[in-house]
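The complex is shown incomplete by one protein chain, all other protein chains being positioned as in the whole.
Let's look at chain A:
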């Protein structure tokens, strides 16, 4: 499988501070790539650089396997639809007129306007001025603009911004259907793990400008495997005992966290501890939630 987006050492400096630093983004073809990070992590900045709206301080970007430069940029972007931060629209014009502008400039068939309006379910409101649209409707119009040319790559920056739960659900289903229906690759950014969890096939997590995780969503779930937490009368001796026997441990409050293991193995450990007069007082099963992992990776609480 080839990569639709590939960046190498992508960095952006704003006033002497690197807001995006050495990001190696890899978005495989056909993926729904969830780009996660707390507020101000650098998601929008990264996506803007991919779109050529912001100039990288350093690094390279390839889209559809072609190295992007200022000359081929727009040619490359013909197959890219985008919605960055907030929808772009002319408030004094109707939804249909708005799409007409972008359709004409893109040079795509006029029929696409009605098609994408149907896809985002705005066909009943297309003759209404956009200034009278609700935030959710504007957001959907933004998605319609992005879809106009049926691009191979769709970049959506926080597309559920301002949507109510029903709208979020609808948007999620819509995004999920795009790869199969139109063969699109989708990049969706969000600061909500739960949102990406139900949507993405691949996840990139950015924190303070650095990509701290990038892999399949499945791998991320594996991090949330169960662990065992044990407490003994003498944790210090237990630690060295565990190390001697090649069991990884991590101290946490009064507990030692060890990997999940077979019952027989655990029985063996408790027996040896007993022989050494170390009372085993607690064995608990613990499960890290995805939220915990996100928290660990990003160092901040998941914002709602």
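What to note about this one:
To be clear about the criterion, a residue touches a chain if its C-beta (ideal position, glycine included) is under 8 Å from a C-beta of that chain, and two chains touch if they have at least 3 such contacts; residues count from 1.
Simple rule for what comes next: contacts and distances are computed from a predicted model.
Between the listed names "Sarcosine oxidase subunit alpha", "Acetolactate synthase", "Fe-S cluster assembly protein SufD" or "ABC transporter permease", the UniProt record for the complex's undisplayed chain reads "ABC transporter permease".
Annotation: of A:105, A:166 or A:248, A:105 touches the absent chain (contact as defined above). For the options A:93, A:192, A:217 or A:280, the residue in contact with the chain missing from this view is A:93. Residues of chain A in contact with the chain left out of this view: 48, 51-55, 74, 77, 80, 82, 84-93, 97, 100-102, 104-107, 130, 145.
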